[in-house]
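Of the protein chains in this complex, all but one are displayed in their positions.
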Amino acid sequence: MAALNGDVLLQVKDLRISFGTYAGEVQAIRGASFDLRHSETLAIVGESGSGKSVAARSIMRLNPEANTMVRGGEILFEGRDILKLNEKQMQRIRGPKIAMVFQDPMTSLDPTMRIGRQIEESLKKHLGMSGRRARERAIELLNLVGIPHAEARVRQYPHQFSGGMRQRVVIAIALSCDPQILIADEPTTALDVTIQAQILELLRELQERIGTSIILITHDLGVVASTAHRIAVMYGGKIVETGTLREIFYNPQMPYTWGLLASIPLPTADRSQELIPIPGSPPSALDPPKGCPFTARCPYAMQICADEMPEYTPFSEEHRAACWLHHQMAPNVEPPARIGGTR
Amino acid sequence: MLRYVARRLVIMFVTLFVIITVTFFISKMLPGTPFADDKLTPESRRILYEKYGLDEPLIVQYGKYMLQVVQGNLGNSFYFESRPVTQIILEQAPVSAFIGVQAVIMGLIPGLIFGVAAALRHNSVLDYTATAVAVAGISVPSFVLAPIMQYWIGYKWQLLPIAFFESWAHSIMPSAALAVFVVAIVARYIRAEMLEVLAQDYITLAKAKGLSYMAVVIRHVLRNSLIPLVTVLLPLIVGLVTGSIVIEQIFAIPGIGDLFVRSIQVNDYATILGTTIFFSAFFILAFLVQDILYAIIDPRIRVAGGEG
Partner (left out) sequence: METRQRPLTPELFKPVGEDYRDNERIAGPSIGFWRDSWYRLRKNKAALVGLVVIVALIAVAYVSPLFSPYTPYAQDMTQTYLNPSGKHLMGTDNFGRDMFVRVWEGMRVSLYIALLAAFFDLAIGVPFGAVSGLLGGRVDGVMQRIIEILNGIPNLVVAILVMVVLDPGILTISVAIGVAGWTSMARIIRGRVLQLRDQEFTLASRSLGAGRRRLLVKHLLPNSLGLIIITLMLTIPSAIFYEAVLSFIGLGIQVPKASLGSLINDGYPQLKFHSYLLWFPAGVFSLLMLSFNLLADGLRDALDPRMRR
């Protein structure tokens, strides 16, 4: 994997997003901060309901307008706060600067429009390409993402493509205007494992070739291990730990991260060892807990955890975690033996 | 594709056959007789019965009738001086058709506009009013609407003629009364369809491409919403056919609906049968056209080659 490049491309600062529903205010993100550097892949890992998808959509401002409330924070890109831009300005960013790949390839494409045209829409609008040039470029892009017989396929409809192929098309659309940032929201969750590997390989190749930064949203640590440079772990609407790939996998500092790593079945384990899930379920977003969101499920939880949200403790330039266990007054705790160092 | 159409045609004919049979026997069960005129002596009545073959056993009558129908002859009307039913139908059907088609034209555009606007401004005042108007349009039946129109537009304000069918101006109010129904159904439908499409993933993707709102709406939302509009075709036609029965009574229009009603009132078997067959055939044909249209327009069905 490429070395880390120091420049920060995107900065999310203390983001707070809520949704108004008939049941009340759902606080999806409660103060999340992370940044994205040039040519790197940042993985945001978390369970369903942790707020990671909302974070992705917030960067693109694709949340449903009607009931989305920005409760605070900034998203800094190219010297401006994305949250403060108007729709016209956002339209200039979406596509040429920041692009997105969605989770379900079966529903991501317009079923009544030919594939070629769906790619060309972007090209024509943002790059001002003529019909012929756009068609040529569309074919180039299909080739780039590994779709055979691109010239013929460009005239076909989405239902004539398999799931994996459709996802490649979606990636082609996303890359069509050479964006600086590609946000992939669980791009492989809906696909078979073998196809999954292909798509991830494709993303990695493209990053090396073109240099796009990728934000990879996923709940699957296996996916992360093969593609990410840095990882941000999200829980209960907050980022609880961030670090480089090695740091998170080999030296995790937060019980939730321990739990995530411990729950991965090891291929070397034998049948005498039980799987270790994390008991319980995520906290309610309608009525979020006062303190650390992981308190209720944490085997090391202390009274202070329930009362207050811990601050971040830095462990290295990149590595930090928010946990009371690192406070000087906390007891010394060793992470479970299964993780860290045994890989 | 061709096999699909052929199969549907066969079913269509079978259905028509059964309908004709059933209607035949039902019409024989009608109370009263076709020649109830008191002035007729039993003797003349007997002669008339013989003339129209009404004295023969039912089965024989049925057989003869079916034979006739296959040849395109729907018999002769008792009431309308022995004129061939087919002829009468062909005279009066175009009138109903004209008013109906005009109603669709009058109603389609406003309906689409209302529905699209309501969907794009979901949960706004516009949406609520449009929905309310649409529900009202479906609820207030033509025979309430029509007299209202007659009273105000025709009588009080003297804008349009109230009844009969002597000029194009005469057709405006009847068509308008029917058009209300069209507007309501189209608006409701397109609104519901658009709301569903707007919630789809591919619309979010289109937005993620940085396309303008207009582009997303026109190129993606509308195309996907309009295609299923053909499914609204059938309820529309039903409404128009049903509506015409009433409208023609109210506005004294000499159309098919009026023919049907009058033939029932005077027990004119042949005409009752004839008009029912006509309605049914038209209806079934509409079914078929709808299915074919749908298969043609939806690329998913079209490209795959249609049903086997």
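When the chains are written out, they are named A and B in that same order, and each has its own residue count from 1.
Heads up, the rule we're going with is that a contact is a pair of C-beta atoms (placed from the backbone, for glycine too) under 8 Å apart; a residue touches a chain by one contact, two chains touch by 3 or more.
Keep in mind that this is a model prediction, so the values were computed, not measured.
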Can you tell me which of A:130, A:284 or A:316 touches the chain that was removed from the display? A:284
Which parts of chain B face the unshown chain closely enough to count as touching? 11, 15-16, 18-19, 23, 26-27, 29-31, 128, 131-132, 135-136, 138-141, 143-144, 147-148, 150-151, 155, 238, 241-242, 245-246, 249-250, 260-261, 264-265, 276, 279-280, 283-284, 287
What residues on chain A make contact with the chain left out of this view? 21-23, 279-284, 286, 295-297, 300-307, 311, 324, 327, 329-331
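By definition in this document, only the chains that are shown with their structure count from here on.
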So in the complex, which bits of chain B are touching chain A? 122-123, 200-202, 204-213, 215, 219-220, 223-224, 227, 298-300, 303-304
In the complex with chain B, residue positions of chain A that touch it: 60, 62, 66, 87, 90-96, 99-100, 102, 104, 107-113, 121-122, 125-126, 156-157, 159-160, 170, 173-174
